Structures are given as structure tokens and as C-alpha cells.
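Removed: one protein chain of the complex. Kept in place: all other protein chains.
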Amino acid sequence: MEPAVDLCGAVALVGRFPALAGADLVIDPGEVVLLQGPNGAGKTTLLRCCAGLVPVIDGEARVLGCDLRTDRRRVRGRVGLLAHSSGLYDDLTVEDNLRFWGRAAGSDRADVEAALDRLGLAGRLRGVAVGRLSAGQRRRTSLAVLVARRPELWLLDEPHAGLDQAGRDLVDGLIRDASAAGVTVLLSSHELERAAAVAHRQVEVVGGHVREVGGESDVA
Amino acid sequence: MNDTTASKATRVLGAVTLAGIGLLVLFGLVISGPDGASVGVDANGAPTGQGEVVRIMYMHVPTALIAFLAFFVTVAGSVGYLLRRSEWWDLVAHASAELGAVLLFATLVTGALWGEPTWGTYWEWQDARLTTTAVLFFLVLGYLAVRRLPLERGRRSRLAAVVGLLLGPATIVCHYATTWWRTLHQGPTISRLDPQIEGTMLFSLMLGMGVFMALYAWLMLHRFRVLWLENRVEDLGLDLALAERRAEAGASGASTTGPSPTPATGPTPTGAAS
Partner (left out) sequence: MWRDARLVAAKDLRIEVRSRVALNQIAPFALLVLLLFAFALDSDRNVLRDATPGLFWVAVLLSTLLAVQRAFSLEAADGVRDALRLSGLHPAGIFLGKVASVAIQLVALELLLALGVLVLYDAPLTSPLLLGSTGLLATLGLAAVGCLYGVLAAGQRVAETILPLLLLPALAPLLLAATQAVAAASDGVASEGWRWLGLLALFAAAYLAAGVATFGILLDDG
């Protein structure tokens, strides 16, 4: 079975800076992999690279079967990225945002409703403009968009950040359910204990390079 | 390695250009005669012409034509870059646009200077070519502004290529629009800018064309090379940054957390800095 993510010596630039200077990473479908490492190591760039947003200028890089060096646009509709920014229209309501992004990805009403439900946004909050939400609620909305779009690969950049305890448990639950359904998840986090409990394995990102860190964890 | 962007080709071209300019000045200002016949016929039936003023033509027409050539090269370069994504096309488009902008400006200024004695005004809206040239000038300025955007090189080149590509149809449409505009409002006494040319005048004009062509080629070579060198410097900077980045990884590799089955330096990255 072809790996969901297959990077070998990938080099990627952010501006003129080589944020990734030779990343090697292989992830099988359905795996949950945790990225850890210091700030500035290149974790965010790695995630954005897998999303097809950042050009790869050297090495090999294949995600979901698409070659990122020649054809990175094709992978985009199939991955979901949870970034530090919300990716939401502040003037529109939670529901409007979900409907728009969901329909753009080809999801139907049912998927949108299910996502709203799952993230606890189906009640009063659905009609609130995103600009009026608290940071945590906005994060949950972004997550809901991710879930509603039903991508094959989840790229989560510090998903626990900004969420309360309940929110963090929610994220863990989402990741477990997704993985069980065959979705591949790549996440970065500074909450190592919590994230390690959810991940199948961990890799360390340092200075634009990726290396395996031992320790298979007990994930159902 | 050269210390300058000069080469045998540019030295020859440079010499030819400079000599040519000298010749042009001679012919244009001295040897060829004043225009005696282009404007029309006056009250007594004798032909009247633009007189000495016509000499501006020897600079104005060539700069105009070469400017349009330069801009055409930019459009072609932009298309070439979008199709082939090779640096060569990109640099050609860029260098040509810069030269084109300078030439266009010269065209506009000489045109205005020529217009004042001929039309009685520095700017004649009814001359479609002048208006199109002015719009084109601003279009090229826009292109040059895009080239200066603070972006990563590949992105900036792609953006500039799209803008450059659009220059083509923009000018064609503008040309048609302004030409129709002129035919609509043909005033009663618009004297034409195009004098009758023959003999020494024709020769001087052809000489002017040749000289400016050589000037363009000469400056293009130099400018292209300078731009190319700028890119190489940037690449070197990148290699340096890559090496530093890897050193950073190697250094912290000595203190990895937990047991690690792979060696600290990891597999050798491809395309190592040379």
C-alpha cells in the first residue's frame, strides 16, 4: 500500500530561508504521527508542504500519491490543514462558513450538520458571526470546517492551543475517530504528553530535518 | 572570471554604437537638410515644411520603434517564461522592460518637443500614437513595480510574467481605441508628424534606426548579465543558508531526546551545497 506521505530529502523555502533542509518522513495511511521540536525547526513548514502550499525545490516528496515537486495543486483538495490562522470569514456566521467551505470541498448538508454537532456548535453558536467568537470558539469552528470537508489527510498545527480542557479532549477524540476511519493524521504540538497518547509514533523536527524518535505508544 | 559584464561582443557593440551616435549627430544635425515639403502648400502654391524642427525625428522615430520592439520582447519573454519556466526568458523580459521604459520616456519627451513647434502644443490628444505610448509607458511602469515586489524569486517571476503577458493585448486594444477616437474627432488643421522623407533624410533616419538598435542590443547584454549575476548571488546566499540550517540540525543532533535508532546526522540530503 502506498504511503500517505513519502518525503525523502525534501527541501522547501519560505521566502529565501530554507525552512526544510532535507526532510525524510514516511507515513502509512491511517497512522497518527506527532511532530515535535523547538520553535523555528520547520514543523509548520512541513505541514504546509504536505498540504501542497509550499513548493519543494529539491529531494522527493509524494503526498497521497501526488508528486509535490511537479503537481502540488492536485493534492490540495484532499488534505485538511488546521493552521494558526482561522481560515474563516469574520463577517459570516459559523453556519455560513461551514456551508461554504463544506460545499467547496464537495461535502453535503449532512456532513456539515454532523461536523457542527460534533464540535458543539449546532446550538446558539451556529448563527453567530465568526468575528464575534472567542479564540477558542473560532478554533473549534476551524476544526469543524476540517471535519466537514472530510479530507484523507489531516495536518494539524498545534491543535490543542487555545482550547479549554473540554476542547482538548474533543480534539483527541476527533483524531482517534479519524484514524480509526482510515484518515492519516500529522500533528505538531508542544503538549507532548497528551499528544503522544493519541499518536502512533513521534518524529522530531530540528533545523529543517526530520528524524524518528523511538517509542511506539499504546493507541487503540 | 570577468570582473565586469563586458565581453568581446559588448565591446564591439559598444564601439559600434558610440561611433554610430557620432555619425547620427553628423547626419541628423548637419548633413541632411531641413524639411521643406511635408506640411502642405501655402498661399502662393509653394510647399511648406517643418523646417529645422524635423531633425527631432531622427531620434524620436527610432526610440519609438525600438521601445515598441523592447516591449514586444518583454511580452514574448513573459510568454516564454510561462511556457518554459526557464530563468533566461524571465531575465530577458525584465531587462527589456527596463530599457523599454527608458526608451518610451525618451519617445514621449522628444514627441512633446517636436509637437510644440509643429502643433503649437506639447501634447496633442488627437494623436493616437502619443496617447497609446503614454498608456503603454504606465503599463510598463506597473510591470516594473511588480518586479520589485518583496517576494520569493519564483513567485515574483510568475506574477511578473502574467502582468507582462497582459501588456500585449492591453496595448493592442488601446491602439485601436485611440485610433478610432482620433478618426472621430479629426480636427480641421492637425498637421501631421510624418514629413516626406527621401535622400539624405531617409538615410539619416535609417542610420538612426541602426544606431538605436545597436544601443538596445548593447545595453540588453549588459543588463541581462547584471540581472543574471544578481540571481547567482541570491543562490549563493541560499546555499549558505542551507548549510547553516544543516549545521544547526547537526549540532542539536548531539542532544536528541530519547533513544534514536538512526545515526545523529541522518541520511545525506540530495543536492548538498557545493
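Letters are used for the chains, namely A and B, taken in the order the chains are written, and counting of residues starts over at 1 for each.
Here is the rule we use: contacts are C-beta pairs under 8 Å (C-beta built on N, C-alpha and C of every residue); 3 or more make two chains touch, one makes a residue touch a chain.
If you're wondering where the values come from, they're calculated on a predicted model, not measured in any experiment.
The chain that is not drawn here is touched, among residues B:Ala15, B:Leu149 or B:Val226, by B:Leu149. Contact with the omitted chain, checked across A:Asp96, A:Glu113 or A:Glu212, is made by A:Asp96. Considering A:Cys8, A:Ala129, A:Ala161 or A:Ala197, the position touching the chain not shown turns out to be A:Ala129 (whole complex). Within the complete assembly, A:Leu81 is the residue of A:Ala4, A:Ala41 or A:Leu81 that touches the hidden chain.
For subunit A, the residues touching the chain absent from view are 48, 51-53, 73, 76-81, 83-92, 96, 100-101, 103-106, 129, 145, 149.
Mapped onto subunit B, contacts with the missing chain fall at residues 82, 135-136, 138-139, 141-142, 145-146, 149-151, 154-156, 158-159, 162-163, 165-166, 169-170, 173-174, 176-178, 180-181, 184.
To be clear about the criterion, only the chains that are shown with their structure count from here on.
Subunit A and subunit B have CA centres that are 46 Å apart. Of all residues in subunit B, only 152-154, 234, 237-238, 241-242, 245-253, 256-262, 266-271 touch subunit A in the complex they form. Touching subunit B in their complex are the following residues of subunit A: 9, 11, 13, 15-18, 21-22, 24, 38, 55, 58-59, 204, 206-209, 211-215.
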